[in-house]
Structure formats: C-alpha cells, structure tokens
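With one protein chain held back, the other chains of the complex are shown just where they sit.
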Amino acid sequence: MVDLPSQFVFNTFAFLIWGALVMWMCAGFTMLESGAVRTKNASMICLKNIGIYSIAGLAYFFIGYNIMYVDVGNLFGAFEFLYGPSGDEKALVDENFDAAASVVETGFAKMSQWFFQMVFVATAASIVSGAIAERIKMEAFFVFTLVLTAFIYPIVGAWTWGGGWLAKEGFQDFAGSTIVHGTGGWAALAGVLVIGPRLGKFKKDGAVRPTPPSNVLVVTLGVFILWFGWFGFNGGSQLALGTPRDAVVMTIVLVNTNLAAAAGVIAALAVSRQVLGRIDLFAGLNGAIAGLVAITAGPTMVDHWWAVVIGAVGGVVCTVGIKALEMRRIDDVVGAIPAHLLSGIWGTLAVTIAAGGRFHIQLLGIVSVGAFVFIASYIVWKAIDATLGLRVSEEVERMGQDAGELGIEAYPEFVLMPEPYDD
Amino acid sequence: MVDLPSQFVFNTFAFLIWGALVMWMCAGFTMLESGAVRTKNASMICLKNIGIYSIAGLAYFFIGYNIMYVDVGNLFGAFEFLYGPSGDEKALVDENFDAAASVVETGFAKMSQWFFQMVFVATAASIVSGAIAERIKMEAFFVFTLVLTAFIYPIVGAWTWGGGWLAKEGFQDFAGSTIVHGTGGWAALAGVLVIGPRLGKFKKDGAVRPTPPSNVLVVTLGVFILWFGWFGFNGGSQLALGTPRDAVVMTIVLVNTNLAAAAGVIAALAVSRQVLGRIDLFAGLNGAIAGLVAITAGPTMVDHWWAVVIGAVGGVVCTVGIKALEMRRIDDVVGAIPAHLLSGIWGTLAVTIAAGGRFHIQLLGIVSVGAFVFIASYIVWKAIDATLGLRVSEEVERMGQDAGELGIEAYPEFVLMPEPYDD
Partner (left out) sequence: MVDLPSQFVFNTFAFLIWGALVMWMCAGFTMLESGAVRTKNASMICLKNIGIYSIAGLAYFFIGYNIMYVDVGNLFGAFEFLYGPSGDEKALVDENFDAAASVVETGFAKMSQWFFQMVFVATAASIVSGAIAERIKMEAFFVFTLVLTAFIYPIVGAWTWGGGWLAKEGFQDFAGSTIVHGTGGWAALAGVLVIGPRLGKFKKDGAVRPTPPSNVLVVTLGVFILWFGWFGFNGGSQLALGTPRDAVVMTIVLVNTNLAAAAGVIAALAVSRQVLGRIDLFAGLNGAIAGLVAITAGPTMVDHWWAVVIGAVGGVVCTVGIKALEMRRIDDVVGAIPAHLLSGIWGTLAVTIAAGGRFHIQLLGIVSVGAFVFIASYIVWKAIDATLGLRVSEEVERMGQDAGELGIEAYPEFVLMPEPYDD
C-alpha cells in the first residue's frame, strides 16, 4: 500500500494539476464562442468569458462552495464565508509538524478540492454564454452568471456530489454529464427562450439564415483546448490518485474519454451529410464535445468499446439536435444546447445501459435537475429582463455589441463585409 | 527504493499527464498548418486535423496497437480486437483488493501505456497533412490516414518499440526521430510525389511562386504548442517515473529537448539569410521543430552541449532542406519533410556521434523504415488515386477547398485579396 503521506501528496497534486487543466477549458470556450459568433460580437464574447471565470471563482469562494459541500442535508449546505485551510493545515504550514498526522488523515489538502470544484462551476457558466450570444447585454449576463455560480449550480451540486437527496437515491454522474453540462444547458435553454432569436436568424418566409463561424481556426482551437482540458475534467473526477486502484481507474477514464470524443467526431461528420446536407466541420467539432459530454457520466464504468458507442451516439444526438433546434426556431449560436444538454441526457442514461444501474433513478436525476435549473433560470432571466433589461437595442444588435456596447472591435484594422439584412 | 505501489502510481500518472500533453500537439499541428496554408484552404486543414486525431485514436484502438505491441515476433504483432485493462485490473476496479499485488507488479496501468502510444500515432499522421495540403481530397486523405495509423506506423513500431527485428539489431530511437517523424515524413514525401505540386507553385519559367503563411500568429501559436507538447513527447518516452533514476533521466530529456529547440531556432534564423535571402520567421519556426525532431532520437544519452549542437544542425538541415525541395520542385506546403524527415535522419545518426553506439545500425534503421514506409505509402497513395481519386479538380483548387469542397470558409466575413494566377 502507498503510505498515507504519499497518498496525501498524490491526491492533492492530482486535484491541482487536473484542476489547472480544467481552468484551461475556459480558454477553450472563449475561443470556440468568439470564433463562432460574427466578427461584430467577438470582443464581447471575450469579455464575457474572462468575466465568467472571474465571477465564478469569486462567487464560488464566497458563497457557492459552502452551499454545495459544507454540512449538506438533503437540499443545500451552509452559508459560511471565508472558507479556507483547516487549522491543522495552517499549523503545518507554520512548521508545526505535530499537525502532520491529522492533516495526512484527511487524504488531501482541503483547498485542493475547492480548487478542482471551482473550475467546474466556471465550466457550467461558460456553456450559457455561447448559446445566448450576440444579443444579451453584458451586465444582464454577468448578473445571471453570478446567480448561477453562487446558487443554482451549487444547489444541484449539493443534491448530488454534496451528498444530498439525489445522491442518497443512488444517482450516478461521475464527472457531471447532468450536474455540470445539463445545468449549463438548461440555464442556456431558458435564456434563449426568454430572449428569443437573433434579429434576422429566422426569416418571415420560414427560411433559416445561416450564420457560419467567423473564424474557423479559432473555433477549432477552442475544441482542441476543450478536448485536452477534458482529460482533467474527467480524470480529476476520480478525486484521488493515491492508490494503484485510483491510477487504474483514472487510466480507464482517460482512455474512454478520448475514445468517446473521437467517435463523436466521426459519427457527427458521417451523419452531417444526411442531416445538414454536407460534411459539416462545425458539426464534427461539436461532435467531439458531444462525445465528451456523453462519456462524462460514467467513464469509469464502461468497457472501452461502449465508450466508442456512447460517444458516437452523442455525436449523432448533437447533430440531429442542431437541426431540431433550428426547426423549432430556437437560436443557439454555438450549438451548446445540443452538445451539452442533449448529449448529457444521453450520457446520463447510457451509464445504466452500458454498466448496469437503475435507469429510473438516472431519469429522476435528469428530470429533477432539469426542472429545477430550467425554472430557476427562467425566473432569474425574467427578473433581469424586467429590471436591467436582457436584450441590447435593435441598433446595437445590428451594429454589433463590440462597436455598439463595448467600444472595442475585435478586428479593427480588417476590412469586413457588410452584412445583408433582409428580414 | 520507492515502494512498488507508489511506483505504479508514478508510472501510470506519467503516461497520462505526458500523454495528454502529446494530444495537445495535434492542436499545434492544426494551427501550424491552417495558418500556413492560404486562407481558402484553412477550414479544410482544421477538418482534416480533427479527423486525423479521431481516426488515429480509433484505428489504433481497434487494430494498430495490437499489431505494434501484442505478441510481436520480428515483423508485426497480433490482430486482436477489444484491447483493454487486464483481468486483475478489472478486479481491482471492482474493489477486489486481492488483485492489487499482481496489478502493482506490472508496473503501470495497462491502458495508460496504450494512451501514450495512441497520441504518438496521431503525431505521425499529422505530419502528412501539412505537406500535402491545398490539393488533396478530404476522403482520400482520410483513407490514407486510416491505413497509416492502423497498419503502416504500427508495423514500423513493431520492428522497433514492439521488440521486433530492428530492436533486436540494437537500433536506438528513444522517442521516435525515425519511428514517428521519419514515418510521417516518408509518407508525406510519397504523397507529395504522387499528387504533384499545387497549381502555379512552380512556374513555367522556373520561378517559384511564394506562398507565405496566411496567418503568421496562428502558425507561431502552433509552434509554441508543439514545443510545449514535446516535453510530453520526449519526457514521457522514458516510460516510467517510479524511481529516482527515472526522474533524473526525464530531467535530462526535458533539458536537452529545450536546448535543442532553442538552438534550432537560432541556427535556422542565422542561416536563413544566406539560404533564403532574409532572416526568415517561418524558417526560424521550422527550426524549432527541426531541433526538437533531431534531439528526439537520443535525449537521454547526450551531454547538454551536444543537445545544443544536435538541435542547431537540425535547424540548418531543415532550412537547407526547404530550399533543396523547392529547387527539386517538390511542393511541401509547410516544410514538413525538411523539419521531420531530414532532421529526423540527422538526429537518428547523431545519437551515435554524441553518445556512442553503432552507426551502421542506425543507418540500417533509417533505410529500412524509409524503404518500407515510402514504398507502402506510395502504393496506397496510388491505389487511392486510382479509385477515389487523390486530387481535387482544378476548379476546386483555384477556388479553394473551403468553398469548393467543404462549403465552409475559414474567414467568411473578412475581405480577402484575389489571388493572381499567371502560371
């Protein structure tokens, strides 16, 4: 057996290094989204995303983490401020080595787990910004981000990873297909429904106006960043590295994560010709994310070939979902709802198909998280709309938020094409 | 001595974290190549590269790994599907702790080594896409990628790292100057020769049409990603971290890797004025890669100042190679053949100069790998050409593959310059 002090170091370091890699996913979302929107809104996306990560990190420190993890009953935990290292840890830092034994028994440095969980909440919030881009006011978005990361996500987290009622029911969601990606997806869906589609996205004659990514290289970079970061997201969710068993499980997790993503790409590209009328790069890129989201609920539990299947179906679900949302005239700028919400539902259910478990509990988790997040988010979006206002003026939307709201264009020296408005 | 369970964790974790970093190199190749091609073909490069990584990951899982590592005789290994964790590992995952002892004895989680090797095969395939860019059909490229990653590369790997005939001869190639970079380079060269140069690259009057990178920032980012990822590529190739000796060797590897890259940049910039007529940024960037490729064969074995020399010569070889290929009217879009193949040959030979060893065995390895990969690739390229067709139509090539084949432009809102065609 690995001795306890070494276990402590392994566990702590795993939280730190994988957590750092998950932080990097914020850059991935930023690139994906800022390359996917039209050039006239790309700076605003950059601002929103650095804002998300900053707000999430502070909100989760001051409020969210405690609600999610500290003294959780069934529904939520404590409202306690100034979370920090334990007294024993502080004593050890001050070179009081008598404290070492009791520190080591806790298994990992207390705040290393906080660090890892903090980067997760940022991920959930990042999902929202892409879906609702190109029309939401900056302040309105930041207020929602604050509520999501301080309250909504932590409450879902308390039910599950915090040991609340859903955990007691036996709901399984290893790294958050539902808890993280579902939460982000439902919050995004509520927002998109409240704010409505972009001007001119759906024409009066029923046609859908294509809004292709304005910078494909940047979108692709974003997807690679997310894929890379997902090794931390799923691998770190083993929450330990101190034993050979942890190392074996973490290995299985990384292998399944990669297989699912690869299968998601291939499957999405393959069906895109049928569904979207061409081998579609953007569908393929979203297929990677969908495959990753799908495997996230149970990468420890399934055989490798099941990971291929789960990822591939995720890719198909996402591609069909992109089309389905368009047909229902729901305007999700980057395909976040298909990639994160729909594929996350599939992944959460797939756990039981692939590895056993109780299907109805998984369904219960999906529905209860979905209902709570969707309703809470809907209320918050509406409340913001009634106070600050949610949507930029038509003039700003036509001009773009970069010039109209922020005053900083993304590519000020480049000659860009005038956009036709025939809605 | 480090106890066996801790060794197991160290070794496994090293495969995972360094492997994740090597995966990130795929983003590096994507950026390097998509920034280096003309804007009209940049989306296609993005698609090809996410496709490469996905195809390689699945092909190597279902076929390639087994050929390379499982029951290898002299030439290749088993055709076995559904590679996965050992029975003992599965038992341990299921909390049967009696299995721990026999798991620990294997030294590392079985699939962690698979993960590390899988990202290597993707690297080999990535080298090809840049060289042959801007004229090869998407489907044709994907078919070749499949054959390369399922069969050609694994056979070379079986000869060497798998313990086959070249390993038995004593061929030394620590992290793959020849096995990975040579294989990619020879496959690229065969492809470039079969498909021929881009329209208008070599004019009738003998002049060479310059095709500078369309987005220098993205190319530079790609090179930094590759340099960063190479720490995983070479560092992880120690294949262990469980002992102080492993840690010392891994340290020497990283230091030599960095010194060689730095020397490659400086040397390439210094000679570029002579060879190419100016201090050439693109030569300097390729010099980094050439230095990295050159040191890859023996970073454990050479004194640090030898790493400087090996990297510097690599940078010179690459710069001269860029010019030499142009003079022979061989059209390698990103300089992949000079950077990976020529510098890889140099590095494979330099091992013996710098650290002793048998020169003729190194030469035997270079020639036999080269002959096999070049001939096999040539046949595959020809077969694809005769069936699917290898090259896009002249119309698509002039228009660009993004608009002509894929239907997704890389920068759809940007006003771009019309390209003159005077060939």
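General observations
Lettered A and B in written order, each chain numbered from 1.
The working rule: a contact is a pair of C-beta atoms (placed from the backbone, for glycine too) under 8 Å apart; a residue touches a chain by one contact, two chains touch by 3 or more.
Being a predicted model, the structure only gives us computed values, none of them experimental.
Considering the full assembly, A:5 is the residue among A:5, A:277 or A:389 that touches the omitted chain. Although one chain is not displayed, its contacts with chain B can still be listed: residues 1-3, 6, 10, 14, 17, 21, 38-39, 212-217, 219-221, 223-225, 227-228, 231-232, 235, 241-252, 254-255, 258-259, 261-263, 265-266, 269, 278-282, 284-285, 288, 300, 303-305, 308, 411, 414-417, 419. Annotation for chain A: contacts to the undisplayed chain at residues 3, 5-6, 8-9, 12-13, 15-17, 19-20, 23-24, 26-27, 30-31, 34-35, 42-43, 46-47, 49-51, 53-55, 57-58, 61, 82-85, 89, 92-93, 95, 97, 100, 103-104, 108-112, 114-115, 118, 138, 215, 218, 221, 406-415.
Just so it is clear, only the chains that are shown with their structure count from here on.
Centre-to-centre, using mean CA coordinates, chain A is 32 Å away from chain B.
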